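Got a structure for you, questions after.
One chain of protein is taken out of this complex; the other chains stay put.
First chain written, first letter: the chains are A, B and C, and each begins at residue 1.
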Amino acid sequence: MTIIERPSTEVAIAGAVPVGVKPSEALGVFKRPAASSSWRDWVVTVDHKKLGIMYGVAAFVFFLIGGVEALLIRLQLIAPDGKVLNADQYNQMFTMHATTMVFLFVMPMAAAFANYFVPLQIGARDVAFPRINAFGFWCFLFGGLFLNSSWFLGGGADGGWFMYAPNSSTLFSPSHGVDFWTLGLQITGIASLTGAINLIVTILNMRAPGMKMMRMPIFTWMVLVTQFLLLFAIPVITVALFLLTFQRSFDATFFDVASGADPLLWQHLFWIFGHPEVYILILPSFGIISEVIPVFSKKPLFGYPVVAMSGAAIGFVGWGVWAHHMFASGLGPVSVTVFSMSTMAIAVPTGVKIVNWIMTMWGGKLTFAVPMLFAIGLVTQFTIGGLSGVTHAVAPSDTQQTDTYYIVAHFHYVLFGGAVFGLFAGFYYWWPKMFGRQLSESIGKWNFWLMVIGMNMTFGPMHILGLQGQPRRMFVWTEARAGEGLFNFGFWNRISSIGSFILSIGILLFIINIFYTHKMKKGALASNDPWDARTLEWMTDSPPKEHNFDVIPQINHLDEFFHRKYEQDSATHSVTQVHSADEVMAELNAHPDEHIHMPSRSYWPILLALSLPVIGYGLIYNRMLMAVGVAMVLLTMFGWAMEPATSPDEDFDPPESGDTHAKELVPHG
Amino acid sequence: MSTVGTMKDRVAEPMKIMRRGRAALKTSLAVSALAFLASCARDAPQDTWQPAGPNAEQIDNLQRPVFYVAGVVGVIVFVAIGWAIWRYRDRGQAIPEQTHGKPVVEIVLTVIPALILLGVAIPTAGTIFKLAKTSDTEMTINVTGQQWWWEYDYPAVGSNEEQYGITAPIVTSGQLVIPENTKVLLRVTSRDVIHSYWIPKLNGKKDSVPGRVHLLRLEGAKPGIYAGQCTEFCGLSHSYMRMEAVVLSRADYDAWVANQLEAYTSPAAGTLAAEGEGVFIQQCSRCHQVNGLLNADGTPIISAPDQYIVSGVAPNLTNLMTRNTFAGASWDLLTPECREDVWKSDSVTFGAKYLKGVTTDCLNQKDLREWLRNAPLKKPMYANPENLAATGGKYRGMPALGLTEDQINSIVAYLLERK
Amino acid sequence: MSTATTHEEATENHEVEHHGLSDKQYIVIALILAALTAIEVSTYYVDFGPFFMPTLLILMVIKFVTVVSYFMHLKFDNKIFSYLFYAGLLLAIAVYCGFLATFKFFLKQG
Partner (left out) sequence: MAESAIAHDHGVSHGAHASSTGLSNNKMGMWMFLGSECLLFGGLISTYMLYRGRVSSGPQPNNIFDIPFTSVSSFILLMSSLTMVLAVSSAQRKDDRNTNLWLTITALLGATFVGGQVYEFTAFYREGLGFTTSLFGSSFYALTGFHGVHVSVGIIMLMALVGMNRNNRIPGDKAEVVELIGLYWHFVDIIWIIIFTLVYLIPS
């Protein structure tokens, strides 16, 4: 964890030709990678947009993996005494399902959007630390692969995603699954922490002139809050994971009850991280739909400052509620009361957001393209999940609900109906900007409706199942406890399992839509501003050039782009379009910036990240290998430190052919 | 050009959406009506909305209004969204005024939820403290979870001894037996990992954490059998870690206590059961305690399960046949018909039927024999050799003992007399 | 042009670039810190009675804040740095104190 960026390695000043160092000689190992259009470019890239796309692709693959795990779970539960999985496999399945979805899908997918769009939204040319950005991505990818490699090396972790001690100790979980889990999360944690520092600095420091904090797009705001949550939450889980690793690998006693340990230590540490984590999962999606709803309502976000501040408030209060996951753990009534109250309090700022979204639509001119459908989907589905959350906050009721399917219903409504719907809104909204083609609206609508219906069929019945007493994490349920009549557990479990397949058809349609759009070239080429949007990322090409903007615009308004296109008569309040998007861009780009200097590609991020799983495997299998990994870390960090962030102009090899991917070295004109 | 195409699409779209929207609304109404019907119907044994004792009732009294409030808030939100979608869909109206919000609206719509929540918070706090009270309880039972069954230990102290005649500790498993209308205090703990004790109809759950003792009130208003389930993930057979609370009238309870305390009698010599006693001493008594069982030299046999099992205990089988489920209450000791008879009886007749225990005719031979033949095959347990390395040769659960069918016959006969 | 222009939000702090103290002043501060440490250590030899804990905690805080403010220049630097650091610090104190307190409440319950 602490081997992330050291200041000593951050020594170059862009533009200042470093004294005495020829970057191409750095360490004498690698010649600095040059621009190219082959896959190699993706390996060494530090471009925030390429990294964003890679984050997105990798996260989506993990989504499918987590989804297939979920489908296996649902298959097992479709009937009593299921035979699809045995107990051991089932326990691994839900543990890895949750871990994959939370840490390898939603978080990195949000990071994908943040990476790609935050610099664009604030009018920057890249993030503050591009190489660290690349390093973060590779840490996520290698951490995720490392974690999933456990499937082939004796089985995945089997302790549930919150991995309560002492069930996670070697005595009770002897396979290496938990070791892969702790180390894998440790590695992806590095990605989150470095990403947090990077994005916060980017947002605070790299805004276009005139882009005050209160003129930032709300997505950027929510990313800012999220990254602060990550900045402070990740170290907490890091401590917990270290303690568990020390316990498992070096016989420390932290969770060894025989030596007097208190298992609640783990629970506290996990949930002090874990609750901020759930807001880490949802806030980016809140941000996305706060972009989408105004665009498709043709109105600014209602109460922009209130929405921004309520996001911050959620982030803040979110630190004081963790023990609501422990109402049955045996805290005293005083603690329970305090945490019950604070949990209820958090519904207030969240409610503010819901209200503001509705008020944004209120009085608008609503069109229902797919992004808007998903956004409305989020508002409705999340509200259901949020309200069941409030019923958990009532601690005595929660002692009836906790660890039943009612909880499973709650968190899938907020996670799937909330976070995932928001991400899908983002896919459809930003796709044309990222890939230059419009996804099919009609397939998109099928995609949406199948997902809504599927998710309500899958997770809706879980409310009933849970309240009727079906506990979670049961590899089988039994007829004996299923109740009688038509609407017994059997019925609802069947509906739920069928629903999950409808849901996956919906998701499959998204994949089909991508093929349809790109492989079959059926998708229309996207204009720069297909949705008549309001924020800066639409004020550039689709897809944007490597340097994002030919000219960094001067910002005078919230929703700058909209204000350049439209004018509102101050007396009649009638709004008229005065410029088309293309006109705005033509005007802006009349005098492009000169000497745009972009950060240079580097081998070091991927190499440094690659050494971390080596340490991981080493810790599990062979301490010699661990030493190799540590040596790799030191070497690559040294190489990194010796390499200036931006190579001086003469260092560039001209690309062999074409010029689309060439460095923007020459004046534009 | 794409934008144009999608624009046209969009103009045509709202109607379609609305039609679909309305259809969706209808179905969702229908579904929620169904859901409501179903959730308040049919007796699922672990239904959290059918309290059968004052503690659970307190929770119920609290949660019902909360659910209604949540439902109303939900409906308001849905109606507002639906109305906005319908009323403000693009019908060619002018671009609306670019307002940035009205502070009054913001404040009102923030204060209202805050007030609602305050209204919820106050009774919540009250209930938390009421349920945490322990000073007024009338009897105490120690409950210990381990992989994957519950042990109950009725200590012979204080009011237990004076009022309930528990003159020697009673140790049993799976089914908790308590007198009706008695404020029982459970002292819940664990011998290995975290479990959670939960009888939904009698009270909410409480984790059983190794190294800690948690207190849980339990009280049944009328005789009957109440199902429960371990609700903290505790490893392989978490699903098969169930339990029941049996509430008996005071008279029946006294009978039960007396029976539990009855001295051991060996089976008559020459019977199959006597043969079974021999096998049991050989094979089983190293883990399972049967109080009163004697060695050849006349000393009592004390099982030493801690040498063989991680958690250090196996169920006490002295009165196995007074309970009617076994192995973490996951299988019945009664045949389906006999089970029906006991479980479905009304509160008046229940006690007598329960106290009969398991008779020869009613014994569920199938599941018990399967258990004796190969327990880990029936209930996943870490009892196979590969898993023993991590635990220093100790099992988590009961291993397969490789008994012959003859041995099993005799053991079943022997166990049948354990009541 | 690039963003290399300052604008309204940019705090012009070129003057405070070479902020902080002179070397002499640093040495004085170090001497103060040394003295405080001496008092701390003296609690090991002298009985402070009921003042034992408060003395130590207060001295700890003073030393901490002194190093942060002067050696780490936080006092002279841009406020944003203070916010970032103290946010983490105060959050850590609040959260972990809350966490340790829950164990106390449990013990009271019995």
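The rule is simple: a contact is a pair of C-beta atoms (placed from the backbone, for glycine too) under 8 Å apart; a residue touches a chain by one contact, two chains touch by 3 or more.
Worth saying up front: this structure is predicted, and the values here are computed from it rather than measured.
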Practice item. Could you list, sorted by label, every displayed chain in contact with the chain left out? Key: A, C
Point to revise | Contacting the left-out chain in the complete assembly, out of A:162, A:242 or A:491 | key: A:242
Practice item. For the chain that's not shown, point to the residue among A:93, A:369, A:434 or A:596 touching it. Key: A:596
Review point. Contacts of chain C with the missing chain: which residues?
Key: 1-4, 6-7, 9-13, 18, 20, 22-23, 26-27, 29-30, 33-34, 37, 40-41, 43-44, 52-53, 56-57, 59-60, 63-64, 67-68, 70-72, 78, 80-81, 84-89, 91-93, 95-96, 99-100, 103
Study note, to complete from the structure: For chain A, residues touching the missing partner are 1-8, 10-16, 18-21, 124-132, 193, 196-198, 200-201, 204-207, 211, 231-236, 238-240, 242-243, 246, 250-254, 256, 258-262, 265, 269, 547, 552, 593-599, 638, 641-642, 644-646
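Convention: only the chains that are shown with their structure count from here on.
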Point to revise | Computed distance of Cα centres, chain C from chain B, in Å | key: 51
Check your understanding: Can you list the chain C residues in contact with two or more other chains?
Key -> 106, 109
Point to revise | Junction residues of chain B, two or more chains touched | key: 132, 212
Check your understanding: Within the complex, which stretch of chain A touches chain C?
Key -> 123-124, 204, 206-210, 212-213, 228, 231-232, 236, 262, 264, 268, 272, 319-320, 323, 330-335, 552, 593, 596
Point to revise | In the complex with chain A, residue positions of chain C that touch it | key: 1-3, 5, 7-9, 80, 87-88, 91-92, 94-95, 98-99, 101-103, 105-106, 108-109
Exercise for review: Report the residues of chain A in contact with chain B in the complex, numbered from low to high.
Suggested key: 86-88, 91, 158-160, 164, 166-167, 170-174, 257, 260-264, 297-304, 306, 328-330, 332-333, 336-337, 340-341, 344-345, 347-348, 351-352, 354-356, 358-359, 361-369, 373, 376, 379-380, 383-384, 387-388, 390-391, 394-404, 432, 438, 441, 449, 452-453, 456, 460-461, 463-464, 467-471, 473-478, 480-489, 491-492, 523-527, 530, 562, 566, 568, 573-576
